[in-house]
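Questions regarding the structure given below will be posed in turn.
Missing here is one protein chain; the remaining ones are kept as they sit in the complex.
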Amino acid sequence: MSATENGWQPAPDLPPPSSSVGIIGWIRQNLFSSPLNIFLTVVGLYIIYKAGVPILDWVFWSADFSGEDQSACTSGGACWVFVGQRLSFFIYGFYPESEYWRINVLFVLLAVLIIPQMIPAFPHKKWLGWFFLVGFPIVSYVLLLGGSFSLPHVETEKWGGLMLTLVISFVGIVFALPLGTLLALGRRSDMPVIRAICVGFIELWRGVPLISVLFMASVMLPLFLSEGAHFNKLLRALIGIVMFQSAYMAEVVRGGLQAIPKGQYEAAAALGLGYWRSMGLVILPQALKLVIPGIVNTFIALFKDTTLVLIIGLLDILASVQAAITDPAWSAVAAEGYVFTAVAFWIFCFGMSRYSQGLERRLDTGHKKR
Amino acid sequence: MDSKLAIVLIIVAAIAGYFAGGMGSDKPAEPTATATTPAPKPQADDKKIPDKAKESSNTLAAVKNKGFLSCGVNTGLPGFSAPDSSNKWTGIDVDVCRAVAAAVLGDATKVKYTPLTAKERFTALQSGEIDILSRNTTWTHTRDTSLGLNFAGVNYYDGQGFMVKKALGVKSAKELDGAVMCIQAGTTTELNLADYFRYNNLKYKSVTFDTTDQTREGFEANRCDVLTSDQSQLYGLRTKLNDPDSAIVLPEVISKEPLGPSVRQGDDAWFNVVRWTLSAVINAEELGVTSQNVDQMKSSNNPEIKRLLGVTGDMGAKLGLDGSWALQAIKQVGNYSEIFERNVGSGSPLKISRGLNALWNKGGIMFAPPIR
Partner (left out) sequence: MSDQPNTPTSNPSRPPPWNNPAVRSIVYQVIAVVLLGYFAWTILNNTLDNMARRGIRTGFSFLNNESGFGILLSLIEYDESSTYGRTFLVGLLNTLLVSVLGIFFATIFGFLLGIARLSTNWLIAQLASIYVEMIRNIPLLLQIFFWYTAVLQALPGPRDSIQLGDSYFLNNRGFYFPKPIFEDGFGAVLFALLAAIAAAIFIGRWARRRQDRTGARFPVFLTSLGLIVGLPLVVFLLVGAPLSFETAVLERFSFTGGSRVIPELMALLWALTMYTAAFIAEIVRAGIESVSHGQIEAARSLGLRNGPTLRLIVIPQALRVIIPPLTSQYLNLTKNSSLATAIGYPDLVAVFMGTSLNQTGQAVEIVAMTMAVYLTISLSISFLMNWYNRKVALVER
């Protein structure tokens, strides 16, 4: 009002130049802002064209998806028929077909337990988590092995495929976490002998390759035990993996323990809490929460490392794919098999790493420029 | 301060200690006790069996106890040990284990197979992971004397040969100077090859793989010019090539490879069981006893057959086994000829002729000591 009365009014803001807003502006700013960037963009586009297009073509456009056997694969692309035909072998190994439902039940239960953990607002997550770490292994043990509740017994020699991979990594984490926590506490203990033992244990297992640990567990362990002590092969591999993994877990937990300010220890002591209660009630809850992302990352590493069990003759998912590849009924399906395995692993690992990154962001209290 | 932590650590250590020491201290008592029972006859050569059993391991009792036989086999070698299309293990080496299981437990299916690479096999046997190693393993002096194992006999006489790409136009192994060889790690093949080439003043490079399949794939991908292995394997591997006609097997055989099952050293009772089960199936062929006619043969007048099938004598008891040990092995698995033809001979895709493996009285060298 008043502006018009004075006879002067500011000219309306000009819209920004069309080259700096909208899609064009975005492209200019993000792809072509400088000569170097132009060059990089061209290189990037070239890489996409050279690598991406043939891969997509092989995977989708000229691939064969339906059929019964080799003869269905004629178009020159990927032969997904092979994966489709042997899928049950890749997932269940030699597990008897009539008992597949047990594994399926566990898969569903696993999903039911995990999905709430991804939803921040879900109630009773803590108890679900505890059931996941304590109850679920027991249920799995009973269901997978059978022999009770009128379920037929299935020997561990018949276990295989994705299911075995999951069993190994799951057992690895469930046992390595408490053992690793103990070792981490031991490493920070006041007693020099206990500390030395824990440091020795941790450094020993962290220093050697998993492949030699597995070799030792699979063929040499009986040599260390006295005659007649008989372990199942899977159990021996699991012992090796748990030992190996707990050493790594110990280092992750130690990181958390070190991050707790000294005041917390002193406050717990001032309250008159004994060692165990001050650890269990004050320090560990904080420390473990801090290192959840680290624990998940260690678990991802473990999950990928389970493939090494194929070297000692256990039939995990990679081993079952390799066995199927050499089947003379199919020729030249190695790439399809490997790609399938890679995708399977990728889905699990990527999902977990996203989860851990999300947690990291939620727990982050730093002052980064974001 | 952290005393409870110490307690927990101590408990963990104690559990570990229990596994290592405690478990051992009571377990072996059991097998030893049962071991002495099956050989009660006060026969002359019996005496040492119970004596030995006390001081050494007793696989026989352990196998009877657990109710199955742990058998180390190849990870996949057609004709010797490989899972068939229905995921059952088959092959000439597998049949040795099945025969032993039939003789000891009366049931040829009670075998657990542990597929082993060449590198793992001896350690697996030494450590007690398996009871018997039947994995196309060559009987050599070093292995017999210093690896802690004993070879119980020979179930296939073999020799090392070469498979070459046809396109190279090689006719004899002497022309292989400078060639690249694909071989399997940890085999006698590796050693023979070195000897042969050094002796003949030839040069070579070797690419070593863990399993036979990898070796074949390397050959197929042209990583090497020559695949060298036991001749029987070469024929088997050649059938698995995408184009079997692209490769030929050279005539030279550069080594003796007596393949046979082996057991841990210092367990004579078990060694005897394996040796004589193998001998029984070979003798069965010689005597004309087959899986088909074994029941009729029980009424044969031939004293050798009578002893073999447990009609007369106590051959089984001397081994600590049931009297029908050989009968069960032959009935469920077959005699040597049946085993051979079914797995590697005319009844198989390999179509290997008996050759050296024919019986001694039919032009070969397969000779089993008599059951007497």
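Labels A and B are assigned to the chains in the order they are written; within every chain, residues are numbered from 1.
In this text, a residue touches a chain if its C-beta (ideal position, glycine included) is under 8 Å from a C-beta of that chain, and two chains touch if they have at least 3 such contacts.
Remember, it's a predicted structure, so these values are computed and weren't measured experimentally.
When the whole complex is considered, the residue among A:208, A:267 or A:281 that touches the unshown chain is A:208. Screening A:72, A:174 or A:220 against the full complex identifies A:220 as the residue touching the chain left out.
Screening B:178, B:244, B:288 or B:363 against the full complex identifies B:178 as the residue touching the chain left out.
Within the full complex, the residue among B:266, B:313 or B:364 touching the omitted chain is B:266.
As for the chain not pictured, it touches subunit B at residues 1, 3, 6-7, 9-10, 13-14, 16-17, 20-21, 24, 56-57, 118-119, 121-123, 126-128, 142-143, 146-149, 168, 175-180, 185-187, 190-191, 193-195, 198, 203-210, 214, 218, 221-223, 225, 264-266. In the full complex, subunit A touches the omitted chain through residues 30-31, 33, 37, 40-41, 43-45, 47-48, 190-194, 197, 203-204, 206-212, 215-216, 219-220, 223-227, 300, 304-305, 307-308, 310-311, 318, 322, 334-335, 338, 341-342, 345-346, 349-350, 353, 367-369.
Following the convention adopted for this analysis, only the chains that are shown with their structure count from here on.
Between the CA-based centres of subunit A and subunit B the separation comes to 40 Å, rounded to the whole angstrom. Remark: subunit A residues 94, 155, 157, 179, 182, 185-186, 189-191, 194, 197-198, 215, 218-230, 233, 274-276, 279, 311-313, 323, 326, 328, 331-332 touch subunit B in the complex. By the touch rule above, subunit B contacts subunit A in their complex via residues 1-6, 8-9, 12, 19-21, 23-25, 27-28, 30-31, 57, 62, 66, 75-76, 87, 112, 114-117, 120, 123-124, 126-129, 210, 213, 240, 242.
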